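All protein chains but one are shown at their positions in the complex.
Chain nomenclature is as follows: A, B and C, assigned in order of appearance, with residue numbering initiated at 1 for each chain independently.
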Amino acid sequence: MLLTLDCADQPGITAQVTTFLFERGCNILDAQQFRDPSSDRFFMRVAFDPAAHGPDDLREAFEALGKSFGMDWSITAQDRARRVIIMVSKFDHCLVDLLYRRRTGELAIDPVAIVSNHPRDVAIHDDIGDIPFHHIPVTTPTKPEAEARLRALAEETGAELIILARYMQIFSDEQSAHFAGRCINIHHSFLPGFKGARPYGQAHERGVKIIGATAHFVTGDLDEGPIIHQDVERISHADSAADLVRKGRDIERRVLAEAVRLFCEERVLLNGKRTVIFRG
Amino acid sequence: MLLTLDCADQPGITAQVTTFLFERGCNILDAQQFRDPSSDRFFMRVAFDPAAHGPDDLREAFEALGKSFGMDWSITAQDRARRVIIMVSKFDHCLVDLLYRRRTGELAIDPVAIVSNHPRDVAIHDDIGDIPFHHIPVTTPTKPEAEARLRALAEETGAELIILARYMQIFSDEQSAHFAGRCINIHHSFLPGFKGARPYGQAHERGVKIIGATAHFVTGDLDEGPIIHQDVERISHADSAADLVRKGRDIERRVLAEAVRLFCEERVLLNGKRTVIFRG
Amino acid sequence: MLLTLDCADQPGITAQVTTFLFERGCNILDAQQFRDPSSDRFFMRVAFDPAAHGPDDLREAFEALGKSFGMDWSITAQDRARRVIIMVSKFDHCLVDLLYRRRTGELAIDPVAIVSNHPRDVAIHDDIGDIPFHHIPVTTPTKPEAEARLRALAEETGAELIILARYMQIFSDEQSAHFAGRCINIHHSFLPGFKGARPYGQAHERGVKIIGATAHFVTGDLDEGPIIHQDVERISHADSAADLVRKGRDIERRVLAEAVRLFCEERVLLNGKRTVIFRG
Partner (left out) sequence: MLLTLDCADQPGITAQVTTFLFERGCNILDAQQFRDPSSDRFFMRVAFDPAAHGPDDLREAFEALGKSFGMDWSITAQDRARRVIIMVSKFDHCLVDLLYRRRTGELAIDPVAIVSNHPRDVAIHDDIGDIPFHHIPVTTPTKPEAEARLRALAEETGAELIILARYMQIFSDEQSAHFAGRCINIHHSFLPGFKGARPYGQAHERGVKIIGATAHFVTGDLDEGPIIHQDVERISHADSAADLVRKGRDIERRVLAEAVRLFCEERVLLNGKRTVIFRG
């Protein structure tokens, strides 16, 4: 079982939370606590053996303690597959990678829908099995309606996470706010470097020696959400812009998959414009 | 203040330890707990604000709790410089690096002695300020006596850590046992690959594409102690054996410095033949 | 067009080869020369604009020059898809990855056959389109016959490269010799570290902090062929043996794909027990 929480810092949080677990016969397997000195906020993640308890049981019992500290908290079964909606535009390498890792058991995700602003045969060139595909086109006048459809779909399917797997449409501020903390985007660039639409072209022109990718939560500003994971690759003068795209694709799918894994394992806690990542 | 502990696992350890801290007004800043499923042992590190308490005060109070769980534990002031003995033979790049990082405040070490099996002018080509230098030659017949001298020196100086900074003499089993858990060696190889005296030569002959270095605790078997930190570097066919030595030197000093830092910050806990590293 | 060659070193090789190209109006785009001081052998790779010439044309013209220097050489069209046979046992992550990269144009391979020692539904859990699948079971008594079938298949299909994509059968010495220099294996370990069948288990027991994978040419000794590419990933005490397998899988497919790419771009030249890799 997993317990995560964050709240304004004060002495005694860990003592009271772990005493709560101890009194119910739960045994801690792996836990981390962190106080951010700049925000004076406390973060905690506990993986524990729940003994005979189920999540509902523990949630009800934890309610009062959570309230007394003003916590954001969750108790959830470990290794439970998270219901996710995966969104793509025309590049499906991240989608294919996520589905492959799901099939091998690396990622505990349950894709309840795949959504694209393009038709099925344009968006995806691979077998997606029996995962429902939804074509939700987006044009300037239809954007509000398209966003409403996504929200409805998320509602119906009980989606816990929206994965923008190279989805090239920018969410409105309302949409970003609606999915705050449960929508991950892969930015095909090592932020805060080359923003915008063609970072590999810019990287090539500038002659950089390293490129990277960034997975982050979506906020109103597409390129500025709290960063979850980043990685880089070395390049050389002999790499053409096309080579950078190839190398970049590999980083993108690796970085996105890692960010999704961290999220599904409840290792990502929001800390204002930043994140606390409990890697264990 | 830092509290570290490990003991056979059972429910309630974290609850009782953090309640102990809470009752004394201490506030947790950064903490980690880990239960190793293979050894069924529990490990914990807590950095906390000690309020008005000093380390002696807290140690005395913690005694009973530590005993009741059969813990190995320590309470120690944070950022306090650890008294270290640095040992070298003929290559001083790791020594120079450690001293530089100490000077800049990166490493909280207080070198109480530098020891070499070679004379001062052979062993070191750099300024060591007023750190006492001890030439302790080692030959087969004098080895027991030389090892006794080191133990005496460690005793006199109150050394908390012995750093083998490319010290090329192998400790006897008795010496290794004497300094168990407080003697770090840098092995100029990516273990468990090329052991022995000339790993870079072997790596070159074998045509490997990556070389590395390993910092580990010293045990009877020089190349087999619990690993603390490792790092690697990419090489190519164009690298001569001499190039590998150059690149290796850079990895060695980086890896050793990181291992010493982890040790000084009480982030390294022994777990049988392995280590638990709480990176924070 | 690509020209690669190697021969015993002597002055004038580059001069004569590049003069040959210049006289035919060919323009050099990217080239490398390397003399290995330990083997006294010379290696060269030239990517050039062939003007009006085709490969056959240039091959015929180069014949005499190649002979005069005793060269191993090849002239081949650039970006031409190499005919490959991909062999798998029960883990298909490397196969899936290779096929995906082929589909996106990252890898210029033309899979003429997929071969497994297990039936189709055991070996592969993904769509392989219209690539012919061959089930060639291997038992001790049938091994010679099974190996003969593979040689015949390679012959019929004109396969230029055999990719052992986690194929768990060991080639006989005859088979290894037959495919020398055109059969790449991915070893699920950072050689020369943990050899044998369960390197991740060994890595976990030993408490190493970095794991890796190695792509190499197959020789009689499965784990000792000339190394083409290696990569590593950082691990921690919290990684179970299962986590190492997951991280290892990701490294394996990355390392194998890169080795295949290097091979297809004629960037890999054999140098006795080692390789020269012209990365460009």
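Just so we're on the same page, a contact is a pair of C-beta atoms (placed from the backbone, for glycine too) under 8 Å apart; a residue touches a chain by one contact, two chains touch by 3 or more.
On a predicted model such as this, the values are computed, not experimentally measured, just so you know.
Undergrad: Which residues does subunit A use to touch the chain missing from this display?
TA: Those residues of subunit A that touch the unshown chain are 34, 36-37, 190-194, 205-210, 212, 226-232, 236-238, 240, 271, 273-277, 279.
Undergrad: For the chain that got dropped from the picture, name the residues of subunit C it touches.
TA: 9-16, 18-19, 21-22, 25-35, 37, 42, 280
Undergrad: Can you list, in ascending order, the subunit B residues touching the missing chain?
TA: Touch with the absent chain occurs at residues 30, 93, 96, 100, 103-104, 106, 125-127, 236, 238, 246, 249-250, 254, 279-280.
Methods note: only the chains that are shown with their structure count from here on.
Undergrad: Taking the mean of the C-alpha atoms as each chain's centre, how many Å separate subunit A from subunit C?
TA: 36
Undergrad: Can you check how far apart subunit B and subunit C are, centre to centre, with Cα atoms defining each centre and the answer in Å?
TA: Subunit B and subunit C have C-alpha centres separated by 41 Å.
Undergrad: Can you tell me which residues of subunit A touch two or more of the remaining chains?
TA: Touching at least two other chains: 30, 280.
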